[in-house]
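Just one protein chain is left out here, and the rest sit where they should.
Labels run A and B following the written order; every chain starts at residue 1.
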Amino acid sequence: MSLLRVENVTHYFGGLRAVHNYNLRVEPGQIRGLIGPNGAGKTTIFNLITGIYTPTEGEIWLEDSSIVGLRPYEIASSGLGRTFQNLRLWRHMTVLEHVKMAHYSKISYGLIGAFFGTPKRHREEAEIEEKANSLLELVEVRPLADQIVTNLPYGALRRVEMARALATEPKVLFLDEPTAGMNPEELTRMMDIIRRVHGELGLAIFLIEHRMKVVMDLCNTIQTLVFGEVIAEGTPEETQNNPRVIEAYLGEEVVT
Amino acid sequence: MTFFFQNVVNALQWGSFYALIALGYSMVYGVLLLFNFAHGDIFMVGAYIGFFVVSGLLAVASMSSLLLPNWLLLVLGIIFAMFLTSFVGMLVERVGYRPLRAAPRASAAITGLMIGIILETGNLALLGARRVSFPSLIATTTYNIGGVSITNKKITIVLVSLLLMLVLHQFVQRTKWGMAMRATAFDFSVVPLMGVSINTIAALTFGLGSALAAAAGILFSVAYPVLDPYMGITIGWKAFVAAILGGRGSILGAALAGFLMGFIEIFVVVIPNPFPTMFPFSLFPAPYLFPSTLRDLVAFSIILLILTFKPHGLFGEAHTARLRL
Partner (left out) sequence: MGVRTGVRSGELSTGRNRLGQLLNRIWAPFSQVPLLGWLLGALIAVALEQLLGTYLARILGMIKIPALFGFAIVLKDLALIPSAILYVLLIYVLPVAVIARLSASLANRLAAKLLSFPMWVSVIVHLGLLYAVLGLWAGVSDYRTLVARLTLIGIMLTLSLNVVNGYMGEFSCSHPGFMALGAYGASVFTMVAFVDDRAFGPPLLPPALGPFMFPTALIVGGATAALGATLVAIPSFRTRGDYLAIISLAFTFIVKSFIENLEVVGGPRGLGSQPDWANLPTVFVWTVLCLWIINNFVRSTLGKALNAVRDEEMAANAMTVNTRRTKMIAFLFAAFWAGVAGGLFAHVLRYINPGTFGLQKLAEVLAMVYFGGLNSVAGPIVGAVSFNLLGEALRPLEVYKWIIIPLLLIVVMIFRPTGLIAFREFDVKNLLEPKQKPEEEVEHVAAAR
């Protein structure tokens, strides 16, 4: 039984076909990669699976239940966490508040608790805070917990976003270009953190990347997407040596 | 059928007012991405300036015993008032909006509302609470065309409005300044590249919009000659709603939605009652479905429905803009 199954997903924007016949299986504990040139439709695939778009055709299963047509927050609470390519943080919130917020679906004190500040609420908020702090520890931003996110350096923001996604307690974690725009130092740190998250929490991870090095080092299997279609799928070595992949990437970006 | 056309004429007249004012809202939005909430009051200021210009011209004409025809006085009045009011618009931009260009849009909205209040109160303080009456320049002549009675005033209003819209269209499409305006509406950052400063464009846009509002103000005074400081509020908000209905920043949309607004308002209260002996919406059996007191209620309900199902207006493109904080 796969953790996540995507079967024959096709999506049109108006008359434009953005994704064609896409298939994916993610098994527990796997790290899978999705690479491809700009505009190939990688983020569209993320958005289709996480419910921001509803696929024109196809089926998506998370464990035993179909998640097509569910609203994004329902998909997220059923175990599919994600980060965004262009950091979508909440500009007036502190780091700690970000991570606490991602526990939203687990809050059970309800409006009564929120309005009247019941003991149950204080207990739950304290629990959430403790969990949030340990996640911040995990991604090495604990000292920044009380900072407003607009004051932080870029690398830290990426890690905050990671902690926030982890707080939704995902079964599969989707990372959209987790190292985009990072310098080599930040990059190494991020890769360590991804490995640590994978090891400690035992998640399955599905990531989009632009940098070959990251995908090659991290992933068990890699799909290559060009113009909305998967043209190759295999281990890092197979992908690296696949002539069609090399062709798609030639001139697109220096393969590092 | 004559009854229908009679109402079409009325709707066209009111639509002209709404369209001329809505254009100002829409142009400013297109360029600066904000609504000038003082615009309704600029309409009022325009009407008053028109009143003073026309009264002044009449006085000069009678003193110098020059026999200027009344239509010429009206045309001169419109031109002068448009010119003068455009400066009021530019002043409003300079004082109330330019310092806030980087601020959240809600703050600019508040400033606009406050400038509107200042204009109303300033008028009240300067001229007192008495209402002034716009000189009657055109003697009303009523033409009867197939049972539909049309006054020369209504014809003038609709024609002048259409003419002004045509001029605006030519200006925006053909001239260098119009092109700069369109470029700004397309992308804020290209403006310095064209060798034009954004401040100039903003001033120009406010000036143009205010001139149109002034024209609407005078035309309105021709039809309804009693002026008061608060005359711009309701008509301004309705024109604002029309501008939104047309799609933010869409000039054609604003003009069409202005007329649509006029039609909705006029026709809502003349829908025949299908059960003339019963009274579904009014207290007494009536020939019309909605009594005229329900005009605003029904009109705004229709607009609420349109916007609920077409959230980006009739001619606007779909992108969610929101208030930045």
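Miscellaneous remarks
Quick note on the criterion: a contact is a pair of C-beta atoms (placed from the backbone, for glycine too) under 8 Å apart; a residue touches a chain by one contact, two chains touch by 3 or more.
Small disclaimer: the values here were computed from a predicted structure and weren't measured.
The chain omitted from view is touched by exactly one of A:Gln30, A:Thr50 or A:Thr224, namely A:Thr50. Among B:Thr140, B:Thr277 or B:Thr308, the one in contact with the hidden chain is B:Thr308.
Shown as candidates are B:Leu12, B:Met165 or B:Ile244; the residue that touches the absent chain is B:Ile244. Only one of B:Ala61, B:Ile110 or B:Ala286 touches the absent chain when the whole complex is considered: B:Ile110. For subunit A, the list of residues touching the undisplayed chain reads 50, 52, 71-73, 76-77, 81-82, 84, 88-93, 97, 100-105, 107, 109-111, 113-117, 121, 125, 128, 164-165, 167-168.
Although one chain is not displayed, subunit B still touches it through residues 35, 95-96, 99-100, 103-111, 113-115, 117-118, 120-122, 124-125, 233, 237, 240-241, 244-245, 248, 283, 291, 293-294, 296-297, 300-301, 303-304, 307-308, 311-313, 320-323, 325.
Simple rule for what comes next: only the chains that are shown with their structure count from here on.
Chain centres here are Cα averages; for subunit A and subunit B they lie 50 Å apart.
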